[in-house]
Each structure stands twice: as C-alpha cells, then as structure tokens.
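Then we have chain A:
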Amino acid sequence: MTVWLTFMAMGVLVSLAGALVRVWRGPGRADRMTGAQLAGTSGVAVLMLLAPIEGWATLDVAAILALFGALAAVGFVKALSADGGGDPEEEDGDPVPLAGDRND
Partner candidate 1 sequence: MTWALDATLCAMILAVALATVLGRGVFRAIVFFVVYGLLLALAWVRLDAVDVALAEAAIGAGLTGVLFLAAFGRLARSGADAEPPPGRVNIAAALASAALTGALVWAWVALPLPGRPGPELAEALPRAGVENPVTAVLLNFRAWDTLLESVVLLAALVGLWMLARDEAWTEPLGLPQHVRPGGVMASFGRILPPVGVLVGAYVVYVGADRPGGAFQGGTVLAAVGIVAALAGLVRPPRVTRRAWRAALVAGPAVFLAAGLGGAALGAGFLTLPERIAGSAIFAIEIALALSIAVTLAFLVIGPPETGLEDQ
Partner candidate 2 sequence: MTALVALLALPLAGALAAVVLPHGAVRGMVPALSVAMLAATAVLVAGLSAQAPTRLKLGQWPPPVGIVLEVDGLAAALIAMTALVMTAAALAALRSEQPAAAGARAAFGFWPLMLLLWAALNAVFVSRDLFNLYVGLELLSLASVGLVAIGGKPEALAAAMRYMLFALVGSLLYLAGVVLVYAAHGTLDIGLLADRTPAKPDALALALMTAGLMAKTALFPFHVWLPPAHGSAPAPASAMLSALVPKASFVILLRLWFEAMPDRAQDGALVLLAVLGTAAVIWGSLRALLQTRLKLVVAYSTVAQIGYLFLVFPLAGGGSAEMPWSAGAWTGVLFLALAHGLAKAAMFLAVGQWMAVTGSDRLDAMRGLATAMPMTSFAFALAAVTLVGLPPSGGFTGKYLLMTSAFAAGQWMWALVLAGGGLLAAAYLYRPLAILFARADAPGPATLPTRGMQAIPLCLAGAAIALGIASETPFELLSIGRPAAAEDGS
C-alpha cells in the first residue's frame, strides 16, 4: 500500500507541475492565481495520500492548507481591486491597471 500511495502522490505532484507551467506562462494575473489555487488543491491531495504512510496528523496540515488557499485567493481579488478593498461583484471599481510590465 505504501508503494501505491507514494506512486499516486507522485502522480498528483506531476499534475501540480502542470499547474506551475500555467503560473509561469500566465498571461493574466488571474491565470497565475488560478494556477496557484490548483497547486493548493493538489497539495491537499498529496497530504491525504500521505496520511496512511506518515501518520494521520498530516490531515491537520491538509485542513490548514485548504483554509489558507481560500484566504490567499480572496486576498488576491481584494488586493487588486480598484481601492484595495473592493469586490469584483460590485458595480463600480475595475481592477488596478498595471503600471509596469503588461505581461506580469
């Protein structure tokens, strides 16, 4: 079972690497952030797969990862709203334009 679960964990890591390619390429900031989000879900999956091997306390790490993944994403949309405190669902307030590198 250890070998199988380890093998599966590696499979998820490979899929995580795919998400990283998207973080590298972008092109938009939303693409990159979504890539990080996907990486987070993959990380949770790896931790679940490792739980029977490394001990079930690993699941606590997974729970925290899930929690903070959501926080990072909310922090992202908030930070990049027009006044730093907005909500993309609101009527006004478009995201801050990029001052520098467009492909950033």
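Behind the choice of candidates: all candidates are chains of the complex that A comes from, given by their letters.
Throughout what follows, a contact is a pair of C-beta atoms (placed from the backbone, for glycine too) under 8 Å apart; a residue touches a chain by one contact, two chains touch by 3 or more; residues count from 1.
Keep in mind it's a predicted model, so treat the numbers as computed, not measured.
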Single touching candidate for chain A, where 1 or 2 all sit in one complex: 1
Chain A to candidate 1 touching residues, read off their complex: 2-3, 6-7, 9-10, 13-14, 16-17, 20, 23-24, 26, 29, 32-33, 35-36, 39-40, 43, 46-47, 50, 54-55, 57-58, 60-61, 63-65, 67-72, 74-81, 83-87, 89-90, 96, 98-101, 103-104
